[in-house]
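What you see is the complex with one protein chain gone and the rest in place.
Residue numbering begins at 1 within each chain, and the chains themselves are lettered A and B in the order written.
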Amino acid sequence: MRILIVDDSAMMRAMIKRVIKLTDVPVDTILEASNGEEGLALLRAHDVHLLLTDINMPVMNGAEMLRAIARDDRWRGLSRVIISTDGSTVRREEAARLDVRCYLEKPFSPEVLRDVLTEIADGRLAGTDPQ
Amino acid sequence: MSSPKSRMAALQALIHSDAAAAALFDAVRCVAERSFFSVAEPGHDEVFDLEARRVPKWLSATVRFEQGGLAGSVSCTLPELLAHSLFDAFTGRDPAEPPPTSDLLVDVVGEFSNMVCGAWLTRVASGRAFTLSRPRVEPTSHVGAIGDVRVLAAIDDRPVAVDVCVRT
Partner (left out) sequence: MKATLDAAIAVDPSTRRLVVGIGECAVSNRPGDLLVTHGLGSCIAVCVFDPQTTVAGLLHFLLPEARINPERARVQPAVFADTGIPLLLSVAAQHGLVRQRAIVKLVGGAEMAVSPEVTFNTGRRNVLAARNLLWRSGVFVAGQEVGGTAARTLHLSVATGRLLVFNQHACKEL
């Protein structure tokens, strides 16, 4: 599985990568971007299976990036997970409209992210929120 | 769209309610425990002042927020030593690995403040979305109150101040 992490915090990306590496999920590449624009560039260049993205980022935020992804059929099969401090109803409703499979609210424990990754890898997740 | 008068009323409620201060501490505790495995306890003025005098270096991380007609910032001020233990806890650093550089310390303090701000707004914002700026982190020697609401905490027995400034 090829995973793309989009977050402007290098620390958050490092933490997520660590969780990925400690799980049983078969991953061959982990790509990173620090904003939505970089994220879209990586999506165009690589065949990504799972996107983990923050919302609040400079240059292009996660919501804008997800709207761009939703408009393009080539990414119809891309699994999308939001990892954000914004747990508002408005954002969650928008996420549901943008085919986001899971909305993970920060702060979260490593085990919660592990469970999300395992569910997606097993192909069982269907719009559920693990929080 | 809400009127200037109702926005002002909401602003006043946000600044002066005990519930907002309680929500701020709750956000600090939730962030500290869930992502940093650190104990957060309520702080007290006298104890904070005493502890603060012993701290040689502080870092302060400020995140600006906007939510509809309301805007402001949340600043988390904490000892640099605490930043080291927060880094280790957040990243799961093995003691055999090299200690973090100052850039990485700045990042982790910024992320801490980012999470506290977001967790607090999610609690008080009544379901409305908000935008957050990238955290601005800098060393500081000033630990006095800098905003409209201040909450003191002890995280892993180290003094932490969280200040909220709100403007229309």
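Criterion: a contact is a pair of C-beta atoms (placed from the backbone, for glycine too) under 8 Å apart; a residue touches a chain by one contact, two chains touch by 3 or more.
Everything numeric in this text was worked out from a predicted model, so none of it was measured.
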Checklist entry - For the chain left off this view, which of B:A21, B:V55, B:A71 or B:A89 is in contact with it? => result B:A89
Checklist entry - Tell me, which residues in chain B touch the chain that this view leaves out? => result 33, 37-39, 41, 88-89, 92-95
Item to check | Residue numbers in chain A that touch the chain omitted from display | outcome: 22, 24, 109-111, 114
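Everything that follows uses one rule, which is that only the chains that are shown with their structure count from here on.
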Next on the checklist: Suppose each chain is reduced to the average of its Cα coordinates; what separation in Å results between chain A and chain B?
Outcome noted: 25
Item to check | Touching residues (chain side chain A, partner chain B) in the complex | outcome: 8-12, 14-15, 18, 56, 58, 61, 84-91, 94, 105-110
Checklist entry - Which residues of chain B touch chain A in their complex? => result 30-31, 34-36, 87, 90-92, 104, 107-108, 110-111, 114-115, 117-119, 121-122, 125, 127-132, 134
